[in-house]
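Right, one structure below, let's go through it.
Shown here: the complex without one of its protein chains, the others still in place.
What follows is chain A.
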Amino acid sequence: MRRITLWLLSTVSALVLLFSYRTSTNSAAPVVASSSPPAAAGQATYKGSVAQTRWGPVQVTVTVSGGKIVDVAVPVRPDGNHRDEEINAAALPVLRQEVLDAQSAEIDTVSGATVTSDGYRRSLQAALDAAHLS
């Protein structure tokens, strides 16, 4: 279970990075869409593109309000069978809580051992980056 959790988190972090690169290099129109209800002024939901993984398609969204991440969601994820659903039920709240914990510590950035491959630690840094890309 732990390993699968790690896989899901690293997938999510890779996705967050994916869309952050696209926005920062301006090589394409920003994928960012302000899809929040009009009532929540200054709130925006950043949508990653859908990535095909061996477990199925995955997509992550980060909701930002006033420069802070207020929610993390994975609206598209493998849930073809009972096992997938069980994994999602365990892993997704963990990711969401980790990102929100980092927010409540009000950190701007993360210092950690050098990352050369996709590590899920990046989900924290990438989420912090994503909150300020626009």
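Observations
Here, a contact is a pair of C-beta atoms (placed from the backbone, for glycine too) under 8 Å apart; a residue touches a chain by one contact, two chains touch by 3 or more; residues count from 1.
Keep this in mind: contacts and distances are computed from a predicted model.
Its record in UniProt calls the unshown chain "FAD:protein FMN transferase", which is the match among "Autoinducer 2 import system permease protein LsrD", "FAD:protein FMN transferase", "Tripartite tricarboxylate transporter TctB family protein" or "Pyridoxal 5'-phosphate synthase subunit PdxT".
Within the entire complex, the positions of chain A that touch the omitted partner chain are 9, 17, 20-21, 24-25, 67, 94-95, 98, 101-102, 105-117, 119-126, 128-134.
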